[in-house]
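A protein chain is absent from this complex, but the other protein chains hold their places.
The letters A and B name the chains in turn, as written, and every chain counts its residues from 1.
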Amino acid sequence: MRIAVCLKQVPSTNEVRLDPETHTILRDGRQSVVNPFDAHALEEAVRLKESLGGHVTAISMGIPAAETLLRDAVARGADEGVLLTDRAFAGADTLATSYTLAAGLRKAGPFDLILCGKMAVDGDTAQIGPELAQQLGLPHLTEVCEITPVGEGRARVRRLTQRGGQEVEVTLPAVLTLVREINTPRMPTLAGVRRGEAASIVRWGLAELGVDESRCGLKGSPTQVVRTFVPVRARETAFLSGDARSQAEQLLKIAGEVLA
Amino acid sequence: MSGLIIDRARCVGCGRCISACPAGALVLEEGTALVDRGLCTLCARCVDSCPVGAIAVERGSAGAADGWRGVWVFAQQEGGRPLPVALELLSRGRQLADALGEPLCAVAAGGGEGLTRPLLEQGADLVYLCPALSGDHRAEPAWPELLARLTAEHRPAVLLFGATPFGRSLAPRLAARLGTGLTADCTELDIDPDSRCLLQTRPAFGGNLMATIVCPDHRPQMATVRPGVLPVSPPCPRPGARVVRVEPPALPAPLTRVLGEWTADPSAAGLAGAEVIVTVGRGIGVRKNLALARRLAGLLGARLGCSRPLVEAGWLPYDHQVGQTGVSVAPKLLLAFGVSGAVQHLAGIAGAEHIIAVNTDPEAPIFSVAHEAVVGDCVEILREMIGILEEKTK
Partner (left out) sequence: MEDRIRRLTAEDEAYLRDESHTVGAAEYIAFPRTEEEVRGVLRRAYEAGLPVTLQGGRTGISAGCVPHGGLVVSLTRMNRAEGMRRLEDGRYSVLVQPGVVLSELGKWVESKRLDTRGWDGESLAAYAEFCRGGEFFFSPDPTERSACVGGMAACNASGALSYRYGPVRDHVLALRAVLMDGRTVALRRGERFARGLVFELPCEDGSLLRGRLPGYAMPSTKNTSGYYCREDMDLLDLFIGSDGTLVALTQLELALLPSPAFQWCVNCYFPAEGQAIGFVKTVRDAAEKAAAIEYFDGDALDILRRQRAENPAFASLPPVPDGAAAAVCVELHDDERSRIQARLFRLGEQLRAAGGREEDTQVARTAADVAALKFFRHAVPESVNMLIAQRKKQDPVITKLGTDMAVPDGKLDEVVELYRRGLAEYGLESAVWGHAGNNHLHVNILPRNGEDYRRGKQLYARWARAVTEMGGAVSSEHAVGKSKADFLEIMYGPAHIAEMRALKRVFDPRGLLGRDNLFAFEKEGE
C-alpha cells in the first residue's frame, strides 16, 4: 500500500502577544512544529504500512526550513520526504495550497491513500483535505477515526458525525482527514532520528512540478485578508449580573463566541 | 506586482517587523526594513506589527465579478427540519441580500413542508428543493454535483454553509470545484458598501486574532459559518416567495457507500480531545442534578466531566474525573458548575482556553481562572441554559 501524508509546519503556539506599551503584535521566537493533527495522520500511515507493508511518503508545502519536519517524519517511520518549496508558492490560501499539493502528489504518486490531519491549528480551516480530493478527482472522507483496508482497492472507514458516527466503504485511492482520537503518535527512536538526519529530502519548485504559476501562492489565492485585529476580551474574570435567566443568556452568548 | 511592499519613506526602522517575522525574511538596512522575497511567506504578521503602517501585502487583480447576483444559503436539515444554523444563516443572509438589493435563496433537500416553511418564514425569496436527495451525510457525493450545477445556472454572488461537519466537508469540495475562495468558520458577515464584496470575519490563531477576509475577483464568495453565533431574526416571510423543485444529479457509481451509523455512547467520558466540556462539582447538590448537566452537555455538543468528590461519591466513573489525578483537559471552552476549584483540579484544567464558572461561593478558587463567572445557584443556571437552548431548537 502506497500512502502519502500531508504535513504542515505551524507555529508552536497560537498565542498572540501584544507589546504592553505600543499594543502592536509581537511574535515569539519559538520553533515551528508539525501541525498536531498531521502527526496523527503520519502515525496512521506508518501503522498501516507496518501491518500491510508498503511505503509512506511525507509531503509538505512550505519554506525550505520545513525540511526539518520531513526529517522528523522519516524519524517516525516515513520512508521519504518531499518538500514543495518555491517563492511562487508563498501566500497561498487553501485553494492555491491544494492545487500545489495536488501537483506534488501526482508527481510523487500514485498513492492508494492520502492522509491529512483534520485541520491545521494555525488556520483552523479544515479545507485542504476536501479541496485536495477535488483537485485530484478522488473521493474524500472527513473526521475519520478508524481505517481498515479490506482489499480489492477498498477500505472501510469509521468517521465521526454530529450524532455519533458512521461506517463507510470507500474506493481507493481516496483522501481521508483524520481526527486526533484515531491513534497516539509514537515518539521517534534514536535509530529513527539517525535515519531522518541521513535521509535525502526531495525538493520540488514551480519548474519541477510544471504547475501554472497563476494558480499558485498569492496569485492563485482568491481570498485575501484585508484586516486583522485582536478581539477585545476582558483579561480579568467578568462577574455577570442580572437574574438567572439573563445570566444564562449571557453565558450562552459568550459560549457561542468562544466556539466561533 | 504582488508581494510584500515596504514603504521605505514611512519606515522608521523600529525593527518590530523583524521580531514579528517567523520566517526571518526581514532585515534592517540603512535604517529601514528590507524584505528577502525568497524567505517571505506573505503571512502578513509584519503588516500588523508595523506601528507606522509602512508594510502592505499587494496582489495583482484578476477576473471580474459581474453578473453574479444573490445570496444563497445551504439549508442543512435533520429529521425533515432545518438545523438551527440554517435559520441563522438565512437571518444574516436576509440582511446581506437587502444590503445588495438582491434575492435570498435557500438550497435544501429531502423533507417537505416541515423543511421549506421555516426557510420561507426566515426570509428566503426562493427555496431550491431537491426532494430526491437526502439533506445530510448520506448524500454527500451528490451535493457538490447539484450545487455546482445550480451555481453555474443561477450564478449567486454569495454561497453560505453552516460550519457543521457536513458543511465543512461539502463546502471546500465545492469551492475547489468552482475554483473560488472559501472562508472557514466565520463569525461575522457583512457587505462592504464600496466594493459590494462579502466581508468575512473569522478567528485566527486559535481565536487570539480576528481576520477579515474578502474574495474580490472570484464568484461565488463562499463561507462556512460557525453554528450558534449569528442571531436568528423574527420571522419575515417575503411576498411572492416560492419553492422551486430541482432534479437530483445523475451520478456515476459512487465511490463511497455508507454501511452503517451509530450514535455516540453517552456514558463514555471522552474528555481528552473534547472541544467543549461541562464539569460539575459538589455544588450541584444532589445526584439527580447530574441529568441537567448531561442535558446541557448534549445540547452544547460537550463532554461531561467532574471534580474528584463526585467520583469518590460514586456519582460518575473515574474517566470523568478532571484534574491532576484524573484527566487533564484542553477544551476550547469549559463550563464549570458547582466546582470550587481545588488546586489539583485547576491544574487539570490549565489547558482550557476559555473557562466559564458558576458557583455560589464568591471566594471559590475556580473564579480565579474563569473568564466569566456567575455567583449563584448552578442548578438554576443549568435549568435556564437548557431552557433557552431547547426553545431555540424547537
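Here is the rule we use: a contact is a pair of C-beta atoms (placed from the backbone, for glycine too) under 8 Å apart; a residue touches a chain by one contact, two chains touch by 3 or more.
Predicted model only: the values in this text are computed from it and were never measured.
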*asked:* One chain is left out of this view; which of B:34, B:148, B:299 or B:347 touches it in the full complex?
replied: B:347
*Given A:51, A:148 or A:189, the one touching the chain that is not displayed*: A:189
*asked:* For the chain not shown, which residue from A:39, A:78, A:157 or A:218 touches it across the whole complex?
replied: A:39
*Absent chain, residues of chain B that touch it*: 19, 272, 318-319, 324-327, 342-344, 346-347, 350, 365, 368
*Touching the missing chain, which residues of chain A?*
12, 15, 17-21, 26, 28-31, 33-34, 36, 39, 72, 75, 184-194, 197, 235-236
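Quick note on the criterion: only the chains that are shown with their structure count from here on.
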_Applying the document's contact rule, which stretches of chain B touch chain A when the two form their complex?_
2-3, 16, 19-23, 37-45, 47-51, 57, 59-60, 62, 137, 141, 144, 164-166, 168-177, 179-185, 187, 199, 202-218, 226, 228-229, 255-264, 273, 275-276, 300-301, 332-333, 335, 353-354, 356, 358, 367-368, 370-377, 380-381, 383-385, 387-389
*asked:* Can you tell me which positions in chain A touch chain B when the two form their complex?
replied: 11, 14-16, 19, 22, 24-27, 29, 32, 63, 65, 87, 90-91, 93-95, 98, 121-135, 138-143, 156, 160-171, 174, 179-181, 214, 217-219, 221-231, 233-234, 237-240, 244-245, 247-252, 254-260
